[in-house]
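Notes to accompany the following structure.
All protein chains but one are shown in place.
For reference, chains read A and B in written order, and residue numbers begin at 1 within each chain.
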Amino acid sequence: MSKEEAILSIEDLTIGFTKQRKMNTVVDHISFDVKKGEILGIVGESGSGKSMTVLSVMGLLPASAKILSGGIHFFGTNLLNLEEKELRQLRGTGISMVFQDSMTSFNPLLTIGAQVEEMLRLHSKHTKEEYRALTLEALTEVGLPNPSEIYNRYPHELSGGMRQRAMIAMAMITSPKLVIADEPTTALDVTTQNKILQLLKKMNEKHGMSIILISHDLRVIQSICGRAIVMKDGRIVESGTVTELFAHPGTEYTKQLMAAVPVLFSRSDPGQNEASIMGLKENANTNTEKKDNNADQSKRQEEILVIRNLNVFYPEKGIVFGKKGRKQVIRDVNISLKQGETLGIVGESGSGKSTLAKAIVGLNREIEGVIKINDVAVKDSEISVSRPQMVFQDPYGSLNPTKKIGWILEEPLKLQTNLGKKERMAKVNEIIHQVGLTSEHLERYPFQLSGGQRHRVAIAAALIVNPKLVILDEPVSSLDVTIQAQILGLLKDLQKKYNLTYIFISHDLNVVFQMCNRVCVIYKGEIVEMKEVRELFFSPQNEYTKELLKSAMATV
Amino acid sequence: MKIKGKTCSFNYILGLVITSLVILIVLIGFFYTPYDPNKMNAALKNSPPSLSHLLGTDNFGRDILSRVMKGAGTTYIIAVAIVFIGALFGTIAGALTGYFGGWFDEVLMRFNDVLTSFPSILLALVFVSVFGPGTYNIVYALGIIFIPSYARMVRSEFIVLKERDFVKNAKLMGAGNFRIMFVHILPNTKRVLIPSLLIGFNNAVLAEAGLSYLGLGVQPPQASLGRMLSEAQSYMLDSPWCAIAPGLMIILTVLGFSLISGGSENE
Partner (left out) sequence: MKYTIKKCITLFISLFFASILTFTAFHIIPGDSALSALGMDATEEQLEEYREIMGLNKSFPERYADWLKNALKGDFGYSSQYQMRMRVSTLIKERLIVTLWLAVLSFMLIVLVSIPLGILSARKKNGILDSLISLVTQVFMSIPSFFLGMLITLIFGVILKWFTPGRYVSPGENFGLSLRFMVFPAIAVAIPKIAMMVKFLRSSLLGEMELDYVRTAKSKGMKNISILFKHILKNALIPVITFLAMMLADILAGTILVEQVFNLPGLGRLLVSSIANRDYAVVQAIILYIVSVVIIINFLVDLIYQWIDPRVRRN
């Protein structure tokens, strides 16, 4: 039986920001407790106030933020009444924090060992040898191999996963009662994510300290949290045990969040792919109809993309001048795609998916092998005359910040068609409405639009010239879950309407499952498996595919 | 306080005031000066500021106010010409090398590195010693000397910008290289280019003043602020106004522009 006492108690907390003389409330009268020894999850999308809440616990709010009301009690003491000096003592020994971006959260000029040890030096007194020994012990405990070597390394010399472990070691070395982990796994690969989450759980079980785990990713929350609270717009929308929450979400918003992540997994059925893809099966119904349609059509459609024995290279820089050699990034890829199909390309970061996409589209010309779009070899011309278009991952980067939306949409027409100004503007107006925006948006600049709106513009710009083939590189990964659903819906509609062919690149298996007919899995530059989507998900053959599927849906 | 939606600090406003004042004086100087700046009047040698000569007279009896007005005008025109040459050719060179890269870029960069090791005044001195002093020569000399820094700045902007997705997008849409460079990428360098024009102007003013002070720039009898300072040097003790007036003019010019370009930053 675990003790039910609360070690942290937040009451009626309100935090506001002054921006240009106006007060914006970012956290609105919230109250919650963290019990001893528990792992509490805080779920919310960007702007929900989750980070501000925990920063206020640590006393690390930016200068422009003010606590307008409420109290934060830690073991009975109201932290808001403490002097800076007393707060400093509390940090590290009472409450520690693990941040999202481990690369920037470490000082690049100091060794890992020095920085982890620093935490120790700030709060305890030992001899030099003792400091070092304790630090090495901490590094070992978080699962770092060769701790004495890592001690002397600099942050940029470690991988993301190792750095994150080091950060956890740093946060825990002074045995705090509460550790706050703010999106600790967001910047990591799926496989590494799980390892880090397991580490946190191990620490919790071994040392009994409480953890607040913040994430926008429901799977992360479900993997190790006992209870969770859901935040939206600065308020707590719902709270309860994780099992309860997932099985019977109470509010609309929570339901929305769940629905947008169709892969639900039950904790009672560990490691069973079939059983744990209940959500997939439910959603599969909505997909079947469309897929049957496509299956019929594909018999009548021509092959639009043919890739044979493709090898792609990356030029390497020499010492003083220009390029010296090249590295092979993609090996012997063979793909054929029919019109109207959607092909998914999945793989972890670094697998070569983006390189492959760029090669197909003609942006990377260090290639060997054949790429034919509509029967015209890509290698021969600079960019294929059939001009496949691409929707890039970060729409803010893909829209020229100094041009208005109207100009951005008109540009491809100027370059590829002979239409007069009036006709061009007519087309621009047409497409902006099709993606769900208005003519008013044409007069704006990219920075004046929201993330979702920019995505729509990027899609419009890609489609305005009626390309045969559209490659979408992680088109929804930087979006909030609710907006993701909207954009994916838009893409499906447009595909149906214009009989477009998509190549969908993503590391997010759920998105791939929703959108694609066929999927190929890339690992270290090679295609390890390529099948029809349901076949791949339900009966994967390749070891790596199995591994990938398992980590995306794993529970413990 | 807001002007056109930009929050202006005290510095910015001060800069605007000073610059407007200075430009006003110069503009008036183009059309009217109280006296002929070159007219000597031995009787009034080195007289202190008075009602008839607001800033006094120099060692030749020439009216200092008129000389400052005309001299500032000369200095400004020279500075604008210098920045124009430097920025125009520098931007083109920077855009080409930053965008295309390759061995040509490497060579040019080495060359650029070497040039930056020459303090700019030194290069100007080399130029002047080879081609002789004079107004046009220092415009060419300093203009050419300014090219590398603009080239370097534009080049590093282009190197970063050309990797951005909107450039790749433009390529996919069929835009040719020159269109991409000058229609797509260049407007994105505004943010660094415009302040650097103001800074360049200031540097040009100071450089011209220095060269003219050494006797290698604007030649007598044409007035230039630097020249006036070197003439006034020997009389500093007895008639300091001869030096203070042109010196102050230089300071106000440079200060005004630097407050404008620096003062509108939100700290």
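Quick notes on this one:
We adopt the following convention: a residue touches a chain if its C-beta (ideal position, glycine included) is under 8 Å from a C-beta of that chain, and two chains touch if they have at least 3 such contacts.
Quantities reported herein were computed from a predicted structural model and do not represent experimental measurements.
The missing chain, though absent from the view, touches A, B when the full complex is examined.
Check B:128, B:167, B:185 or B:198 against the missing chain and you find that the one touching it is B:128.
When you scan A:137, A:157 or A:302 for touch with the missing chain, the hit is A:157. When the omitted chain is restored, the residue from A:10, A:27 or A:119 that touches it is A:119. The chain not shown here touches chain A at positions 58, 60, 87-93, 96-97, 99, 101, 104-110, 118-119, 122-123, 154, 156-157, 170, 319-320.
In the full complex, chain B contacts the hidden chain through residues 10-11, 110-111, 113-114, 116-122, 125-130, 202, 206, 209-210, 213-216, 226, 229, 233, 236-237, 240, 243, 247, 250-255, 258-259, 262, 267.
Rule of thumb we're sticking to: only the chains that are shown with their structure count from here on.
Chain A contributes residues 320-322, 358, 361-363, 383, 387-390, 392-394, 397-403, 411-412, 415-416, 461, 465 to its touches with chain B in the complex.
Contact residues of chain B toward chain A in the complex are 102-103, 106, 164-166, 168-175, 184, 187-188, 190.
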